[in-house]
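For subunit A:
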Amino acid sequence: MSGTPGTVSRYTAPARANHWVTAISLVLLALSGMSLFHPSLFFLTNLFGGGASTRAIHPWIGVVLVVSFAGLFFRFVRLNLPNADDSAWMRALPAVLKGDEERVPEIGKYNAGQKLVFWGMALLILVLVISGLLIWDQYFAQYSRVETKRYAALIHAIGAVVVILILIAHVYAAIWVRGTISAMTTGSVTAGWAWRHHRKWLREEAAKEGRAGKA
Partner candidate 1 sequence: MASLAPTFGRGAMTNSWTDIKNTDLVVIMGGNAAEAHPCGFKWVTEAKAKRGAKLIVVDPRFTRSAAVADFYAPIRQGTDIAFLLGVINYLISNDKIQWEYTKAFTNASYIVKEGFGYADGLFTGYDEAKRDYDRSTWEHEFDENGYVKTDPTLAHPRTVWQLLKKHVATYTPEMVERICGTPKAKFLKVAEMIGETSKPDKVMTSMYALGWTQHSKGSQNIRGMAMIQLLLGNMGMRGGGMNALRGHSNIQGLTDLGLMSNLIPGYLNMPVEAEVDFAKYMGTRGFKPLQPGQMSFWQNYKKFFVSFQKSMWGDAATKDNDWAYDYLPKLDVPGYDILRAFDMMAQGKMNGYFCQGFNPLQSFPNRAKSLAALSKLKFLVVMDPLETETARFWENHGEINNVNPKDIQTEVFSLPATCFAEDEGSLTNSSRLLQWHWPGGDAPGQAKSDVWIMSQLWLRLKALYEKEGGAFPDPILKLRWPYKDTNEATPEEIAREINGSALETLYDPADASKVLLEKGKQLPGFAVLRDDGSTTCGNWIYSGCFTEAGNMMARRDNSERDDWGNHPGWAFSWPANRRILYNRASADVSGKAWDPKRKLIEWDGAKWAGYDIPDIAPASKPDVVMPFIMNPEGVSRLWVRGMMRDGPFPVHYEPFESPIPNVLNAKIRGNPVSRIFPGDLAALGTSDKFPYAATTYRLTEHFHFWTKHVRVNAMLQPEAFVEISEQLGAEKGIAKGDWVRVSSARGFIKAKAVVTKRIKPMICDGKTVHVVGIPIHYGFIGAARPGFGTNTLTPFVGDANIETPEFKAFLVNVERIDSGPAIA
Partner candidate 2 sequence: MATSSVPSTLEIVRKSATKGGITGALQPSANEVAKLIDVSKCIGCKACQSACLEWNDKVEPVGINHGVYDNPIDLTENSFTVMRFTEWDNPMTGDLEWLIRKDGCMHCADPGCLAACPSPGAIVQYANGIVDFDSDNCIGCGYCVKGCPFNVPRISKVEVKATKCTLCVDRVGVGQGPACAKACPTQAITFGTKEAMKKQADTRIADLKSRGYDQAGLYDPPGVGGTHVMYVLHHADQPQIYANLPKDPHISRVVQAWKGIGKIGGLGLIGLAAVAGFVHHAVMGANRVTAEDEKKGAKVQEDQV
């Protein structure tokens, strides 16, 4: 866990690859899903070679997403377990939104918002997988009744909308909070970024480095 001075290593290369596979499939799923969700977005099917191939490819991307997200999940689940800081962070949400982080308590690697993204995605992807399989008629049409499929379609749509909302929040947060993206590109963030947003995590990392150095 050595880093150049002034930077903190946040994600390993496999973790970053895992993230980007997940991200790309999620975006493709959102685009293909949206194209079949609202007529005004049907033109998006052109990205996938037309309506029929969009219909065919969408669930397969879903399969990629599930596998990929499962990797992320097991990689990060421990770090996303709730702790006492989360409620404090939540109480300080107005300050968070204002960017006034001095008034936000010190946070470990993930704040409650990030944890919500994590758990939200995990839960919703599970919902989308189940509801998606129920309406993946090409292979599974005979395993459920039409009435079940109707609910599945509705739930799939609602779930997808929420996932997209979370995705927007996630992406927006990454953009708004400058210096974040490098975590998923180069794998590291500046010590100042860590000080500002994840101070507890910085201290922990620094302590680990210290122990490693002294040893």
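We adopt the following convention: a contact is a pair of C-beta atoms (placed from the backbone, for glycine too) under 8 Å apart; a residue touches a chain by one contact, two chains touch by 3 or more; residues count from 1.
On the choice of candidates, all candidates are chains of the complex that A comes from, given by their letters.
Keep in mind that what you see is a predicted model, and the values were worked out from it rather than measured.
Per the touch definition at the top, the candidate among 1 or 2 touching subunit A in this complex is 2. Those residues of subunit A that touch candidate 2 in the shared complex are 5-6, 8, 34, 36-42, 45, 50-52, 54-56, 97-99, 101, 135, 137-138, 141, 146-147, 149-151, 153-154, 157-158, 160-161, 164-165, 168-169, 172, 175-179, 190-196, 199, 202-203, 206-207, 209-210, 213.
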